[in-house]
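Coming up: chain A.
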Amino acid sequence: MSFPLLTATALAPAIGAVATAAVPAARRTAAKWTALGFSVVTVVFAAAVLLRFDTGPGADRYQLTESLTWIRDFGVTYELGVDGIGVAMIGLTAILIPFLIGAGWNDADPKEGETPQGRRWRPTQGFFALILLVEAMVIMSFAATDIFLFYIFFEAMLIPMYFLIGGFGDRAGSGDEAGQARQRSYAAVKFLLYNLAGGLVMLAAVIGLWVATNDQLGSGTFSLAAIADAKAAGELTFGTGTERWLFLGFFFAFAIKAPLWPLHTWLPNAMGESTAPVAVLITAVVDKVGTFAMLRFCLGLFPEASNWATPAVIVLSLVSIVYGALLALGQRDMKRLIAYASISHFGFIVLGIFAMTSQGHSGATLYMVNHGIATAALMLVAGFLISRRGSRLIADYGGVQKTAPVLAGTFLVGGLATLSLPGLGPFVSEFLVLVGTFSRYKAAGIIATVGIVLAALYVLVLYQRTMTGPVKPGLEKLPDLRMRELAVVAPLIALLIFLGVYPKPVTDIVNPAVEHTLSDVNKTDPQPNVTVTEAEGASHE
Partner candidate 1 sequence: MNDLQAPSIEWLALLPSLIVFGVAVIGVLIEAFAPRAARYGTQVVLTTLGFAGAFAAVVALAAGGHATTEAQIAGMGSLAVDGPALFLQGVILLVGLLSVFLFAERRLEPARHGTRVDSFAAQPAAVPGGEAEQEAVKAGHTTTEIFPLLLFAVGGMLIFPAANDLLVLFIALEVLSLPLYLLCALARRKRLLSQEAAVKYFLLGAFASAFLLFGIALLYGYAGTVTYAGIADVISGAPAAIDPGLASTMGNDALLLIGGALVVMGLLFKVGAVPFHMWTPDVYQGAPTPVTGFMAAATKVAAFGALLRLLYVALDGTRWDWEPVLWGVAIASMVAGAVIAITQTDVKRLLAYSSIAHAGFILAGVVAVSEDGVSSVLFYLAAYSFVTLGAFAVVTLVRDAGGEATHLSKWAGLGRRSPLLAGVFALFLLAFAGIPLTSGFAGKFAVFRAAADAGAMGLVITGVAASAVAAFFYVRVIVLMFFSEPKADGPSVVIPSPLTMSVVGLAAAVTLVLGIAPQYFLDLAGQAGVFVLR
Partner candidate 2 sequence: MSPDNYLYLAALLFTLGACGVLLRRNAIVVFMCIELMLNAANLALVAFSRMHGNLDGQILAFFVMVVAAAEVVVGLAIIVMLYRSRHSASVDDASLMKL
């Protein structure tokens, strides 16, 4: 067996988590560097995955596969493998984490004047270890080609996430520490219970899947490959009713994680109360598992049911797009605003997935990547701002660009990416989603464009209220971005521009996987009405 690259990619941050946690309490800086080091090692592994992945014609759907039996009794195998979508998502995860660690460098240090409670209380070590642990679990769930294996990490990642949300909040100076702690633990509990409820429903479906395979194949299995083979050979067919129930069970969990209206209300709380890097971790990384899983599992396992549910899902995603954007407009807290914006964006992603076209799927995948980076840029800068003033309220800011122009500028770029300005990554993906949707569902495509206007509105209103106008009292001495902060944001912006101008490397990786997924659901792209005769010497590849 060749070198287990995917395992190594997931294992690197896991080991990092242990190593970071083991650093003695007083040596916080060492813990930070340890965490950063391991996250960079993960990037190296992820890069190796990217390089080893073959996009040529005739390449296998799942590559870098590893297979070991794990819990034979449950029909569970330790099967890993990635298609292009998985590679993209692993890449996103691996790339983002070092920046999150950099951005949260001082977020978990004991507050000034705070006496350490107990020798063993090591929040800084814990913070970074938990982030790395989440990374490991996320990578595992992107790489798992066994449904049970996926499920395990899908659920397990809730726990470290939960501690990250509940245990580490903003350094808000509002004085109401107790109230904040209460809000924070409310948010954490809401996050956990909401997602756990989704996960448990999915558990019922997972069990149902085992029963179905067990009945028809003689032994239950969770291996995607085995199920696909059995389906192809006609040995495994779900009844219409069964398939729909199973689909709903899976979809419910993913819709909560994604989050899709009306299962979204945990996200604003969770993102609002956690520190900016954690908020990014939630929306940019962890939530992506939900949309990713829709593509891989809902569509891959239950094609008929997916087609059956499409109208309803499209309606829900449209509602998410518009509703999320409108609510973003109505927020007074900038982190909650970004959270609602994310809900709107997740609407686009789900829309793209269920449009069932090449453009929709590629767009949705790209969207996941771009949204991750764009939200990271916007949220992290917002976090830097919040850490300076100690308030999340938009009304507490004004005229920041005068005192901190670089901060304001990077914030604007993040915002522009969020509103999908051409030239930045999200535009490409959003447009692909729109085109993909429009080519099958005209009305849906048109309604979704409303999101474009609303996005501009909430981003620019946010920018206007916080950054422009006369300088608010108390902000006259606001320091501009420090070197560390700039080092975090600048590469993200560069990445956004790169993906906006030259997304081809990503689409090349994603496209073959998209074709496979489309053939899973027995769909082909709608053909144009008019066959165009190549004319006027327009040069195309």
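On how the list was made: all candidates are chains of the complex that A comes from, given by their letters.
Operating definition for what follows: a residue touches a chain if its C-beta (ideal position, glycine included) is under 8 Å from a C-beta of that chain, and two chains touch if they have at least 3 such contacts; residues count from 1.
Quick caveat: nothing in here was measured; it's all calculated off a predicted structure.
K.L.:
Any copy counts here: identify which of 1 or 2 touches chain A within this complex.
P.N.:
1
K.L.:
Which residues, counting only chain A, touch candidate 1 once they are in their complex?
P.N.:
69-74, 117-118, 120-122, 126, 151-153, 155-156, 158-159, 162-163, 166-167, 178, 181, 184-185, 188-189, 192-193, 196-197, 200-201, 203-204, 207-208, 210-211, 214, 220
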